[in-house]
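A short write-up of the structure that comes next.
Just one protein chain is left out here, and the rest sit where they should.
Moving on to chain A:
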Amino acid sequence: MSLRIVVTVKYVPDATGDRHFADDLTVDRDDVDGLLSELDEYAVEQALQIAEDADDAEVTVLTVGPEDAKDALRKALSMGADKAIHVEDDDLHGTDAIGTSLVLAKAIEKAGYDLVISGMASTDGTMGVVPALLAERLGVPQVTLLSEVSVEDGTVKGRRDGDAASEQLEASLPAVVSVTDQSGEARYPSFKGIMAAKKKPVESWDLSDLDIEAEEVGLDGAYTTVDGAAERPARTAGTIVKDEGEGGKQLAEFLASQKFI
């Protein structure tokens, strides 16, 4: 039987761009170029490797986001994923992590899955909680923050590198996995892959397809409220000296003046 892998990906504003907030204090997505979150490329890569090692597997990439989020799906398809699902609905604007996990979980269940793979966090929100929320909602094991992952005979195994210890984890499928940027360099799409991606199916679902009411998501459905956002004041210009043999001593003098020594 085919191993059904669903990879959750996010379309994010480019972190090297000038990111800011819109008037309603949601992330402004209009003025900054978007792309597939770099940390999700690792999830796509591990999904493709697991699929290559399996006799029969299918990799579906899933995103929730505005029209442009299709770009993130295209990137994943050009890397080698088989098909894509785009959940798009005007009522989703302003959805928080709890709401996003609801939409993803419903979509994953509708798509059918044996294994869900996510990145360790998005590069914009950076919360890193969606994989745990998905496991909770789907009622399946959470095998997260893996630097190494393998699937064999219906069991997922992996290594989770924590602050205090490195742990070996094991769980039966179906399960939710997240992988870190240490899990292995993501492949670049080949020209052939890019051409092939144009012919791969991308399904579009909206909230009614997932039996989700508008009030459950969006800004109004959010469980958190942002009351204000302020640009961090630029750091005041510091003293820069050129080392002419005494640079280390000058630096020590500065540290002493600040009571660090």
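One rule holds in what follows: contacts are C-beta pairs under 8 Å (C-beta built on N, C-alpha and C of every residue); 3 or more make two chains touch, one makes a residue touch a chain; residues count from 1.
FYI, contacts and distances are computed from a predicted model.
Taken from the listed names "Ubiquinol-cytochrome c reductase iron-sulfur subunit", "Peptide ABC transporter permease", "AMP-binding protein" or "Electron transfer flavoprotein subunit alpha", the protein name that UniProt assigns to the chain not shown is "Electron transfer flavoprotein subunit alpha".
The hidden chain makes contact, of the residues A:Ile5, A:Leu35, A:Leu145 or A:Leu207, with A:Leu145. Considering the complete assembly, chain A touches the hidden chain via residues 15-16, 19-21, 25, 39, 96-98, 101, 120, 123-124, 126-129, 131-133, 135-137, 139-145, 147, 157, 160-172, 175, 180-182, 222-232, 235, 238-243, 245-252, 254-256, 258, 260-261.
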